[in-house]
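One chain of protein is taken out of this complex; the other chains stay put.
Chain IDs A, B, C, D, E and F follow the sequence of writing; residue 1 opens each chain.
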Amino acid sequence: MNRNQYDNDISTWSPQGRIYQVEYALEAVKQGSAAVGLRSKTHAILLALKRSSGELASYQNKLIRIDDHLGIAIAGLTSDARVLSNFMRTEAMKSKIMYNRPLPVYRIVSAIGDKSQVNTQNYGRRPYGVGLLVIGVDETGPHLYETSPSGNFLEYYAISIGGRSQSAKTYLEHNYESFADADVDELIVHGLRALHATLQQDKELNTLNCSIGIVGQGQKFEMIQDVDLQRYLDMLGPQGTGDQAAASQGEAPMDTE
Amino acid sequence: MNRNQYDNDISTWSPQGRIYQVEYALEAVKQGSAAVGLRSKTHAILLALKRSSGELASYQNKLIRIDDHLGIAIAGLTSDARVLSNFMRTEAMKSKIMYNRPLPVYRIVSAIGDKSQVNTQNYGRRPYGVGLLVIGVDETGPHLYETSPSGNFLEYYAISIGGRSQSAKTYLEHNYESFADADVDELIVHGLRALHATLQQDKELNTLNCSIGIVGQGQKFEMIQDVDLQRYLDMLGPQGTGDQAAASQGEAPMDTE
Amino acid sequence: MNRNQYDNDISTWSPQGRIYQVEYALEAVKQGSAAVGLRSKTHAILLALKRSSGELASYQNKLIRIDDHLGIAIAGLTSDARVLSNFMRTEAMKSKIMYNRPLPVYRIVSAIGDKSQVNTQNYGRRPYGVGLLVIGVDETGPHLYETSPSGNFLEYYAISIGGRSQSAKTYLEHNYESFADADVDELIVHGLRALHATLQQDKELNTLNCSIGIVGQGQKFEMIQDVDLQRYLDMLGPQGTGDQAAASQGEAPMDTE
Amino acid sequence: MNRNQYDNDISTWSPQGRIYQVEYALEAVKQGSAAVGLRSKTHAILLALKRSSGELASYQNKLIRIDDHLGIAIAGLTSDARVLSNFMRTEAMKSKIMYNRPLPVYRIVSAIGDKSQVNTQNYGRRPYGVGLLVIGVDETGPHLYETSPSGNFLEYYAISIGGRSQSAKTYLEHNYESFADADVDELIVHGLRALHATLQQDKELNTLNCSIGIVGQGQKFEMIQDVDLQRYLDMLGPQGTGDQAAASQGEAPMDTE
Amino acid sequence: MNRNQYDNDISTWSPQGRIYQVEYALEAVKQGSAAVGLRSKTHAILLALKRSSGELASYQNKLIRIDDHLGIAIAGLTSDARVLSNFMRTEAMKSKIMYNRPLPVYRIVSAIGDKSQVNTQNYGRRPYGVGLLVIGVDETGPHLYETSPSGNFLEYYAISIGGRSQSAKTYLEHNYESFADADVDELIVHGLRALHATLQQDKELNTLNCSIGIVGQGQKFEMIQDVDLQRYLDMLGPQGTGDQAAASQGEAPMDTE
Amino acid sequence: MNRNQYDNDISTWSPQGRIYQVEYALEAVKQGSAAVGLRSKTHAILLALKRSSGELASYQNKLIRIDDHLGIAIAGLTSDARVLSNFMRTEAMKSKIMYNRPLPVYRIVSAIGDKSQVNTQNYGRRPYGVGLLVIGVDETGPHLYETSPSGNFLEYYAISIGGRSQSAKTYLEHNYESFADADVDELIVHGLRALHATLQQDKELNTLNCSIGIVGQGQKFEMIQDVDLQRYLDMLGPQGTGDQAAASQGEAPMDTE
Partner (left out) sequence: MNRNQYDNDISTWSPQGRIYQVEYALEAVKQGSAAVGLRSKTHAILLALKRSSGELASYQNKLIRIDDHLGIAIAGLTSDARVLSNFMRTEAMKSKIMYNRPLPVYRIVSAIGDKSQVNTQNYGRRPYGVGLLVIGVDETGPHLYETSPSGNFLEYYAISIGGRSQSAKTYLEHNYESFADADVDELIVHGLRALHATLQQDKELNTLNCSIGIVGQGQKFEMIQDVDLQRYLDMLGPQGTGDQAAASQGEAPMDTE
């Protein structure tokens, strides 16, 4: 009610020290479809729901390859995400040309943060309406970051963004201690279970509605989708069981293997 | 009611993470006359109603040739469409001059998306009020995209935009599985039926009120209109029958062949 | 009532996908004095009422020569029209100097459209408050276009703009089929009748209050006014008769020859 | 009442297609002191009331010489008039230097119109608050134009602007047919009578409160004021008579000779 | 009341053709301390009250030397006055360097007018809040001008600006006819009497609270203040008498010698 | 109440000719801690209360050295003061480099005034929120100026700014006549007494809460603080006595020696 005199303008503080326009942009991220990221000592993976625009279009892939060592999952405004992914590709290319090395993961994530911050301080712009999960491998090993419209970013062992991501986070919190030493197949199964937790009760993961991105030491960024997904879905076992359990428990933690 | 304090300005988020001005621009697309696009393994076609400005003007063609391998259908503000089509022609020409190759379809669609996104983030501009169906052929085969004022774009097997396009989509959803292997004549008949579904009950397609654009592997973009249309209209059979069925069914799916 | 929060700013969409400031600018065109255009296979002509500013000034001519092959009639803000006509003259001159050929009619009309569109999308400008009828001859024959504050333009067989132009359009719709093969004198008589239909009941066309512009294949743009008009007014027959008929019929179609 | 949401901003159309800020600027012209212009076949003259700022200042002359062949009378904001007169002098000088000829009258009037139009279309400026009567002689003979804050301008046989100018116009309308063949003395007497008609009932023209500007074929622009005026005032006959007649008739037409 | 929707913005006309922000700036001039100017055939002088900021500061001199032949008195915002006086000094210096002659008085006053006008037409600026009396001598003799925030300026025989200047004007109006032939001492005595008329009833002119500026043919601009003033104050006779008379007469004319 | 429609914007005049935003900025100066300046024929000194931010910080010194011959005391926003002091240092340095002489005091004070004035006339800036006391010595002797957010500045014999400065001014007004011939120690004692008058009743000056700046003919700007202050505090005698007297007398003049 009273707050609305401070929430129209990105360059206006509220009396409580909040910038409402940034908070509103975060809502756009929550309306995207869910994505999940996990990291072991050697690999980092992304899993995302594809958003369907009906039968006439292919599902929209929410995973994007940036470079051999870098990939992202997006949640929020697709067109804003494209601006940021184009920016990342350009930066990755510049790094190769100018420094003859792959762009360190922290550096590109930090550049996204700086680019996003500018839109939170200057009148006449709006914050980006998209959150990213960024995975990559560099000299310091595999990494998983989340970036946000505020310009903030954080490194995670495992994380989920987008719609109903809280359910995925609950699963990840119960299982993340085993991720460090997991092999890629184990990571993927954990990731699929977390992603499955974001589905509505009567929905199942299948080869059309999700995709996986993998990058690791000695492994270039690679996408797994369509029929190649079946192998991993088969590992997942009956999804319905877990679902019913979750449903009866509301937002309670998912059962783990 | 309450939302209107957030809907005057393109650079303002609503508390729910929406950008109302983008949504309002989408309304302009819905007010355009209908266009339909379909794609087989070898060809992509566009069909559009010409908008009549009365007897004194020729019907307004909503199909525009961009290059030998590229064409568009428009729905929404004609003057905004002209800005975008001029941009596309310039980009196509630059590609030929600089890279000595036809502009890949994804690339031009992506450029339209980026150009549109800019108008969704900066104060003092308005989003474009036009949606495009883009067909084209490049090394990866025939393509059909829809672009929107939001800066989003999607690839489709078949799609329709503009006024009453939901009726066309319903027809396409019931028939799209046969498009991949259809020959050009079959594609056109499907397209005409879909387009016919967008007409008011007492209207018929004729050689004056619609036009067709075709591009394919080994076939440059070509427009079929006026008397040349008769051959295809003849294939269509009595239009009235389907119409009455649709009318009695409201927005229900059209009968298929 | 409710709409007015969206109608102050050219860069704001209404929830219905309309840009009210463009629509308001169109009202300025309707307040101009009437102009009429007609086209045969060989010629295109313009006819316009001169607006009187009282006895002390000469009547204001609403026809403007742009180039040997180009002329316009204006309805709306005279000072805005002057901006556009200056622009057209400059473009025509550039075409001669750079390409050594007369500017194609479609090209200049399209340039007017683009110039007008800019003023419909950027905050801090207003749309032009003038509509133009453009006639011209080029390699593709004679042309007649109408341009509008929205940036739109259309080609016509015959058309009228400005105050009470609906009456002229009604006449033209009843007669346009004969224009294609009409000779210049016939075209002019049709045009004068259409123009006469826009007059209030007690007014007559005379050598002072109207003017004619003609361009054709092998005929440079030429203006007919003052005493030279008498020959055509004489062909028109008694104007009063038609007028009374129109008056008794409201906006009903004028009797045709 | 209702209109005021459209009348604060020069770049906003009202729903009726009006630009109120331009109309308001025209009010400033009406508040200036009156000026009168007349034209014969060989000469054009201006007559203007000087505005008194009290005994301590000399009367403010409202006539300004621009060039040997050009002069103006102003009504409205003096400081805006100075901007325009400086502009005219610069243009006149450029014409001499670049083209080695006096600036044609139409050309400078048109340039004033274009300069004024810019201020009617761009946010953050206001229209000029001054109207000009421009007299000049060029190869096409003597000319008399009126320019306005809207960017419009018109050529006249005779005209008056500023406060109570309607009374002068009434006089001019009754007499203008004789101006074409009048000699300079006759023109001046007509002009003084028109100017006198703008005075309040108890005021008389005298050598201090008015001035005359003359330009003609073979006669450079020249100002007549102070004692030199007496000769013409003497020709005028008793002013009081006409005044009383006018007073008893309100705004009714003045008696003519 | 109703007018305030038009009085916040320098680029907005009121429906009556007024620019309120300019009128408001004129109020700032009226709040300055009084200054008086007089002119004879050979000399022009300024007299101004110094404004006291208490015992701890010297009185603020309101007279400023611009050049050997130019000086000003100010009323209104001191910091705005400094901007204008710096501008005048720069212009005077440029004239000497570029044209090797003293800047003509009309020219500098006109430049002040143009500089002030800009601030009355462009959004985001405010009009200057200061009025100037400018005295100077050039080839055409001595001059006295008043400039105003509106960009207007006028030449005067004698004038007063600032607080209670109406009383000084009344004195000047009763005596100005004798100024032309007065010698410098007589001019100064008239000026002091006029200045004295602006004082509150219980105040007297003394060597601390006023100052005099003189420029003339063959006499460079010179300031008289402090003890040098006593000679002129002595000529003035008992000030109280005149004061009481004035007080009893309200704003009625002062007795003259 | 009513005035607030004119007090949000630095470029808006109130109907009474006031610029409220400038007046509001002056309030920020009054909220600073007090500073005092005095001048003799040979020296100028500044005395200022240090503002305490608690025990953990050293007291904030309000005196700043600008150059060997220049120093300031500040009251108001510290960060604004830093902008101005940096500007002064740069100007002082430029003077040395370009003209090989110390910057005259009037010149730097005038430059501060001009820099401040800009922020009182242009939309989108705010006036500086700081007042300065400037002391300095140049060829014309020692000087003491006060500058203000309005762009005004004045030279003083003695002055005080900041919180409760009225009490200090009262003391100075009773004693300033003896300052001209005072030696430095006497000046300092006067200054400390004036500064003491600004303290709340139960506060005393001590070596931590105040500081002194001195500049004079043949003496570079020097700061006296901490233990070096004790010598002067000892000269001051028992402060309490004077305080109680002042307290019992409200704002009445302090007793003098």
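Everything below uses one rule, namely that a contact is a pair of C-beta atoms (placed from the backbone, for glycine too) under 8 Å apart; a residue touches a chain by one contact, two chains touch by 3 or more.
All values derive from a computational prediction rather than experimental measurement.
Participant: Decide which residue listed in A:Gln31, A:Ser53, A:Ser95 or A:Gln117 touches the omitted chain of the complex.
Facilitator: A:Gln117
Participant: So which of F:Arg107, F:Arg125, F:Lys203 or F:Arg231 would be touching the chain we can't see?
Facilitator: Checking each option in F:Arg107, F:Arg125, F:Lys203 or F:Arg231, the one touching the absent chain turns out to be F:Arg125.
Participant: Using the touch rule from the top, list residues of chain F that touch the missing partner.
Facilitator: 4, 7-10, 20-21, 24-31, 53-58, 60, 77-80, 82-83, 86, 119, 123-127, 129
Participant: To test your reading of the contact rule: which positions on chain A touch the chain that is missing from view?
Facilitator: Considering the whole complex, chain A reaches the absent chain at 5-6, 9-19, 110, 113-114, 116-117, 120-124, 150-152, 154-159, 169, 172-173, 176.
Everything that follows uses one rule, which is that only the chains that are shown with their structure count from here on.
Participant: When chain E is left out of the picture, which chains can still reach each other by chains of touches?
Facilitator: Groups after removing chain E from the contact graph: A, B, C, D | F.
Participant: Quote the value, from 0 to 180 degrees and to the nearest 5, of the angle by which the CA atoms of chain C must be rotated to coincide with those of chain E.
Facilitator: It works out to 105 degrees.
Participant: Please tell me the distance, in whole Å, between the geometric centres of chain A and chain E computed from their C-alpha atoms.
Facilitator: So the centroids are 72 Å from each other.
Participant: Could you say which residues in chain C touch two or more other chains, in rising order?
Facilitator: Where chain C meets two or more other chains at a single residue, that happens at 9-10, 123-124.
Participant: Determine the shape of the graph in which chains are vertices and touching pairs are edges (line, ring, star, complete, other).
Facilitator: Drawn as a graph, the chains make an open path, so a line.
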